[in-house]
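Yeah, one chain of the complex is gone here, protein chain that is, but the others are all in their spots.
By written order: A, B and C. Residues from 1 in each chain.
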Amino acid sequence: MGQLSVIAIAIVFGAAFIAPWLHRRLGDKCGIVLGLVPLAAAVLYASMVPTIAAGGAVAFRSEWVPSLGLAFDLRIDGLSLLFLLLISGIGVFVTWYAAGYLHGKKDLGRFYLYLFGFMGSMLGVVSSDHLVALFVFWELTSISSYLLIGYYHTAARSRASALQALLVTGTGGLAMLAGILLLGRMAGTYRVSELNALDAAALVAQPGFAAVLVLILLGAFTKSAQFPFHFWLPNAMEAPAPVSSYLHSATMVKAGVFLLARLHPLLSASPLWMPIVAPVGAVTMLLGVAMGLGQRDLKKILAYTTLSVLGTLTMLLGIGTEAAVKAAMVYLLAHALYKAALFMCAGSIDHETGTRDPDAVGGLRRAMPFTAAAALLAGLSMAGFPALLGFVGKEYFYKALIATDGQGALWEILGVSASVAMFALAATAAWKPFFGPLLPTPKHPHEAPWTMWIGPILLGVAGLKAGLFPGISGGMLIAPSVHAVLGSADHEIAYKLWHGWTLALGLSGVTVALGIVLYLAAPRIRAASARFAVLGRLGPERCYELLLSGTLGFADWLTRTTQNGYLRNYLLTIFLFTAALVLWTLPSELSLPDSSALIPLQFLPVVVCLLIIAGAVAACLALSRFYAILALGVVGLGVGMLFFLFSGPDLAMTQILVETLALVLFVLAFYRLPLFSHYSKLGTKIRDGIIAAGFGVVMTLVVLAEMGAGGADMSVSKFMGESSLPLANGRNVVNVILVDFRALDTLGEITVLAIAALGVWAIMRLRPKNTEKGGDK
Amino acid sequence: MNSVILTTVGRLVAALLLIFSFFLLLRGHNLPGGGFAGGLVAAGAFVLVMLSEGVPTARRLLGVDPAKLLGIGLLVAMASGFPALFIGKPFLTGMWDKTVWPVLGKVGTPLVFDTGVYIVVLGVVCMIVFSLGGEDAED
Amino acid sequence: MQIVLAITIGVLYAAAVYLLLRRGVVRVVMGVSLLSQAVNLLIFTAGGIKEGGSPFVAGASTSLANAADPLPQALILTAIVISFGVLAFTLAMAYRADKSTGTDDVDDLRSTDAQ
Partner (left out) sequence: MNPVTLCLLVPLATAISCLLTGRSLRAQKVLGVSGMAVLLGVSLWLMAEVADGTIHVVEFGNWPAPFGIIAVADMLSAIMVLVSAITGLAVAVYSVADIDEGRIRHGYFAFLHFMMMGVCGAFLTGDIFNMFVWFEVMLISSFVLMCLGGEKPQMEGAVKYVVLNLVSSSLFLAACGILYGQTGTLNLADLAVKSRELMHPGLLTMTAMLFLVAFGLKAAVFPLFFWLPASYHTPPVAVSAVFAGLLTKVGVYALIRVFTLVFTGDLMFTHGLLLAIAGLTMVTGVLGAVVQFDFRRLLSFHIVSQIGYMVLGLALFTPLALAGCVFYLFHHIVVKSNLFLISGITRRYGGSFQLKKLGGFYAATPWLAVLFFIPAMSLGGIPPLSGFFAKFAVVKASLAGDTMFGPWAAVLGVVALAVGLLTLFSMTKIWAEVFWKAVPEGVPKVDLAALTPRDKALLYGPVAALALLTLSIGFFPQFYFDFAERAAAQLLTPSRYIEAVMGGTKPCIRFGISFSRWYGPGC
């Protein structure tokens, strides 16, 4: 059975790569065919239900990069299965929906490539047992969602949103990678199943575990758009509706929640878990609905409610009690079903009427009956109406909050206020467009094609069915997932629609009552919110913008400063760097060379040295190029003389010949080059002079230090002296070295010469063509 | 001053330099000299001609395209490393003829190598000087 | 004597660095040329200098008794020849740069660095 988990992922990725081809063959119809792929995957996963409901798990193991400690390990337990079914199941409807929504688009094939790539990655994330493999899929979801969010790529806003999503989730992803690596180092394994089975208390007590926790949480929070990283999610609404529907219901954003749930048994043992995770979740929950109330765009409203739900789920996992986890799982399932449907409905409204403003649409129920029905079912679930799964979720949510110790009624108040707003927003998104008087819209409204309503309806019905018979989904899906999150199977979990007259039910009643009031006030809130729009600009998104532009500004400044285009600055940096390193490492214990080992001062060599020095100085100071090359010539001949005086006749001969030719070259070149110009100011010259003198001193010290170090082992040159005549038949050892001992050097050297000559020839001859070839400046 | 005398003297000196360069090449294995020095001196001969009579004359006297000279020189130097390969020795292993020749002394592949060096250096200097000094480079 | 040589090397380096820091392209080329002189002399000195002992195997002996170390000399010879080629090339480059850009001021050659 383990192979099935791989096969499911493989067929999805496979479908991704044939999608463009399929689109060329079948046109828009390819979407309907492609929808069968996630259906097949869903069937495969459904076949695992009995095994997993019975407490088992489906595992697959394969080596990948053992050298890096990477393995392709999959393990499907209750938690994974819940997600897998949602991803593949909703994937079917999204695929069909996209076929209608994006019909006639030329790049639909590529869209499916990304969508299926994303789907496969998502399946991979939730079925990975190896944290690094999970990370690999995690990054793949980031990059494929980048491509999906930027689908309308010619619009600058689309590109910016896609980039924002990528950067925010990417930052978190990399933090998470660091966390995973550190965790793996501490625990000695990257396998989730093994990690969760470890003695969590002992691991958590290790120094540095806080860093691991924070890093991994960063990954989860950015992905699940938790405060203060929430802003990318509403911006991602630039994406086409099917993408929003998929990414923000069951998949991308839930990945963070999934990770929290996945590592819950281990990480929640940390004393920091609850104080970090629960408040972050709570803030996000409230922030989401609060900002949602101010939106004038159906998709944005849904996006903010998504934010809120993600906050709720995070908060519940942060609380981490059995009741809270149970609530989280039910809530998660409910949200996935209704939110996917509602996004599709919102997309259909946009597609058919040309507007997404909730105040501009109304009374569409006659024009779009199926969409209306679907939206109603989903909206009721979202509002938490009895008999729908959303209601069950809310009940469990309240029950969990009531059961939470400490802080008095704080949790309940928070939970109820979020739910009240959620109710109002559900009504705005699902009731307002379809009921009431028909409002004029940019396009004449009519029902969307079947591909666009079949999904929402089935999802809505699923929510209803699961709400009516919670025992079925509860026993098969929820219970195993709760077991997986809590890391043990000894919780007796039964799910019921009716819990009797409880406090939770009372809170639900309060929620509905207040929700209706809020819904009626909603248009005024929306109208008023325009005045507070400026507040939105001060939030974390502003920080993101400032950070990004700050980084770019700093980078720009740095690059202009360092890469400033002045060759002399580059040279200066290099010489100073060299001098600094050499001075730093110049051995202090070395004294001047032993005077007995030195050759005593003699008249002629000293004069030659003085001549060289004079020549060098003159070359620097010469005002005309004629004197400059004369000075260079003096230096060259002087060096040749030194070679001659100190037993290097071959060297001296070559040096003098080369110098003579070099003079000829200089003269020839000067015919073609402008006269000496005098650019530098005196101050610059003095500064350069000091720096140059300093570098000269450093090099003198280097030579002295080397000489002071004493004699080297001379066996190599001794061998050369001894074998020169007997083995290489030459008395001139230098020449023998050049043509025999080290002939390869000489071969390289004449190659250099040949290249240089050819280069001179080519450069002198080949004139630039000021045509299209050379850049476009 | 572009007199006949200058030209004649120039050519005479050039010829002497050429002969001297062969001498340097051949004795290089045992005394100061060798392919580099020899090549440079030989090139000096052509540079002299170029300076006194211009690039075209010097080019004509050289007789070979300097680029070809480069190629040939490199080929000779490289080829001198091949014989050893046939008897399973590494590239560039010196192979020697046992007989001692007059003037040359012992003959072996290193001498061939040095000749290659000589040709390359000659070609290189001529090519550079002709390019820098030639008219064909004017824009 | 070695100390005098060391100082000479230092002066050559200083002059080379000074010329390299100039703006005129020809002076920069001259700096490159001086730099190679400095390095050659440095190797020569660092390899250990000897008087009156050229590295030749004389007469019937088969060793270099009391002669200069031939290996640094061979290295320098290689270096001299390479720097000759490089010098020729840089001169040609200076010519082409002058012709193509219309200036011999290195400070003006900045358009490829500017953004």
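Just so we're on the same page, a residue touches a chain if its C-beta (ideal position, glycine included) is under 8 Å from a C-beta of that chain, and two chains touch if they have at least 3 such contacts.
Values in this document were obtained by computation on a predicted structure and should not be read as measured data.
Student: From the touch rule at the top of the page, work out which displayed chains the omitted chain touches.
Tutor: Answer for the hidden chain's contacts among shown chains: A, B, C.
Student: Out of A:126, A:148, A:177 or A:374, which residue would touch the omitted chain in the full complex?
Tutor: Only one listed residue reaches the unshown chain, and that is A:177.
Student: Just to verify: which one of A:39, A:367 or A:755 makes contact with the chain not shown?
Tutor: The single option touching the absent chain is A:755.
Student: With respect to the chain omitted from the figure, which of A:279, A:565, A:633 or A:674 is a touching residue?
Tutor: A:565
Student: Quick one: say which of B:17, B:48, B:70 or B:132 touches the chain that got left out.
Tutor: B:70
Student: Which of these touches the unseen chain: A:18, A:40 or A:163?
Tutor: Selected residue, touching the omitted chain: A:163.
Student: By the contact criterion defined above, which parts of subunit A meet the unshown chain? Give residue numbers in ascending order.
Tutor: Touching the missing chain: residues 20, 63-70, 106-107, 110, 132, 135-136, 139-140, 143, 146, 150, 153-154, 156, 159, 163, 166-167, 170-171, 174-175, 177-178, 181-182, 185, 551-552, 554-556, 558-559, 562-563, 565, 567, 570-571, 573-574, 577-578, 581-582, 584-590, 699, 702-703, 705-707, 709-710, 712-717, 719-720, 723, 727-728, 740-745, 748-749, 751-752, 754-756, 758-759, 761-763, 765-770, 772-777.
Student: Go through subunit B and note every residue touching the omitted chain.
Tutor: 65, 67-68, 70-72, 74-75, 78, 83-85, 87, 89-99
Student: I need the residue numbers on subunit C that touch the omitted chain, in ascending order.
Tutor: 20, 25, 28, 32, 35-36, 38-39, 42-43, 46-48, 71-72, 75, 78-79, 82, 85-86, 89-90, 93-94, 96-97, 99-101, 106, 109-113, 115
As a working rule, only the chains that are shown with their structure count from here on.
Student: Which pair wins on C-beta contacts, A-C or B-C?
Tutor: Of A-C and B-C, more C-beta pairs in contact link A-C.
Student: Taking each chain's centre as the mean position of its Cα atoms, how many Å separate subunit A from subunit B?
Tutor: 62
Student: Multi-chain contacts only, two chains or more: what residues does subunit C have there?
Tutor: 54, 56, 77, 81, 85, 88, 91-92, 95
Student: Of all residues in subunit B, which are in touch with two or more distinct other chains?
Tutor: 30-32, 36, 121, 124, 128, 131-132, 139, in rising order.
Student: So in the complex, which bits of subunit A are touching subunit B?
Tutor: Touching subunit B: residues 649-650, 653-654, 657-658, 660-661, 664-665, 668-669, 672, 728-732, 735-736, 738-740, 743-744, 746-747, 750-751, 753-754, 756-758, 760-761, 764-765, 767 of subunit A.
Student: Along subunit B, where are the residues that touch subunit A in the complex?
Tutor: It comes out as residues 28-37, 40-41, 43-44, 47, 51, 66-67, 70, 73-74, 77-78, 81, 91-92, 94, 96, 105-106, 108, 110-111, 113-114, 116-117, 120-121, 123-125, 127-129, 131-134, 136-137, 139.
Student: Once bound in the complex, which stretches of subunit C touch subunit B?
Tutor: Residues of subunit C touching subunit B: 54, 56, 77, 81, 85, 88, 91-92, 95, 99.
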